[in-house]
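All protein chains but one are shown at their positions in the complex.
On to chain A.
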Amino acid sequence: MKKFKGLHVLLLALAVMLVVSACGNNSAAPSNEGAASSNQTNASSGSEVKISLLNSKGEIQLQLEEAAKAFKEDYPNITLEILPTAAGQSPFERASALYAAGNPTTITMLDTGDVEKFKDRVLDLSGEKWMEDAVERSVDLTTFDGKNLAFPLAIEGYGFIYNKAVVDKAVGGSFDPNSIQTRDDLENLFKQIEASGVAPLIISPMDWSLGAHYLALAYAGQSEDTAEVAKFIEDLKAGQVDLGSNAVFNGLIDTFDVMMQYNIDKASPLAGTYERGPEVLGKGEVGIWFQGNWAWPQISSFDTADGQYGFLPIPISNNAEDFGNTQISSAVSKRLVIDKEKSTPEQQEAAKTFLNWMVYEEKGQDFLVNKANIIPAFSNITLEAQDPLAASIQDYISRGKTQDSMSTMPADHWSKVGASMQKYLAKAGDRATLVKEIEDYWKSVK
């Protein structure tokens, strides 16, 4: 009997140990603290440093993995691991979840507007060499208290993408994108395309496209001075802007009315999906699509125009001189930050080395421009973009014909005002409804 009791206790102790040790393992193994301390010992003996990068640009996942291998060839003692963000998940969501789990990546790729939220947790990069070569205004939005916290990874731009084969046929000759400088020019082009037997354009009805890209032109187009634009946003929040009588906003929506009239999906404007856009543009079923240079991989898989595509700005008035009529909207859209909370000094150094590698070394530049089709934000990189859309954006940049895209909008802006734009597109609400919904949204922003 006594023996049995002993067994009892033993079993209980075993069960408890099992539970405790299992949990202990679970919490310790993936945490960086464990890994970090082992890294520290490794690094001090002069070998491996392991760093990780959270990628939120899904279309370059494979290229990044290749880049990690190329980087390893140049720096054999640094291993870079690339973690993807699930499609549809916001980088902020994933990064904050990793931080909450105490297991952040060494380098995290964030959208511009999210960097500020992480400012207590990431490294000050003001002293880095690439700061001198970064193009004008590219780090302004990630500089807080005089410290720049993020590496500008990619410039992206958007506007009307035209299929040159289709528009050439429509205008009868070689199409000159500079010939479109006013709304009437644009409507004329639409008419010509229609007359040539092809639908003029497609409006993809995704909320992010309509809200974050199209409507945002109404804010960015207010002034060439970014400080004025920032003030306009503040006024919107304070409810002091009368959008209904704002010339830029009305001009932009007037252009939208024209677009709606020539939309291939006019009968059921909300039925389309993103995937339909590159298909009809690439196959030449429409002449123009409102989208950005990130769409190139998809367009190229349907390409029938021999890679001849380019961008047109969105005209908002009939005066060619107005700001926005000849400027393409572009900005640095993705930033890299380096964690300082859980990463060891060795890991931080290795991460900085990787950033420098991309800017200054041949293989790094090759990855950025040729492999990942990124438009770099550094003036020392002189490689020509391979894809026609990036080349077109680069051309506008080199001519100084750009308008800064809005990249620090409130996080739910695209979803909320995107829904209002969809309503307008489906003609389920008139312009007054749209104005009211946008104004109400801004008043609700804290």
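Note that in this section contacts are C-beta pairs under 8 Å (C-beta built on N, C-alpha and C of every residue); 3 or more make two chains touch, one makes a residue touch a chain; residues count from 1.
Criterion: contacts and distances are computed from a predicted model.
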{"item": "Protein that the absent chain corresponds to, by UniProt name, given \"Dihydroxyacetone kinase-like protein\", \"ABC transmembrane type-1 domain-containing protein\", \"4Fe-4S dicluster containing protein\" or \"ABC transporter permease\"", "value": "\"ABC transporter permease\""}
{"item": "Residue among A:A101, A:A195, A:L270 or A:L383 that touches the chain left out of view", "value": "A:L270"}
{"item": "Selected residue (touches chain absent from view) among A:E48, A:E65, A:E93 or A:D235", "value": "A:E93"}
{"item": "Chain A residues touching the omitted chain (full complex)", "value": "8-9, 11-12, 15-16, 18-19, 23, 90, 92-93, 95-96, 99-100, 117-118, 120-121, 205, 207, 267-271, 273, 410-412, 415-416, 419-420, 422-423, 426, 428, 446"}
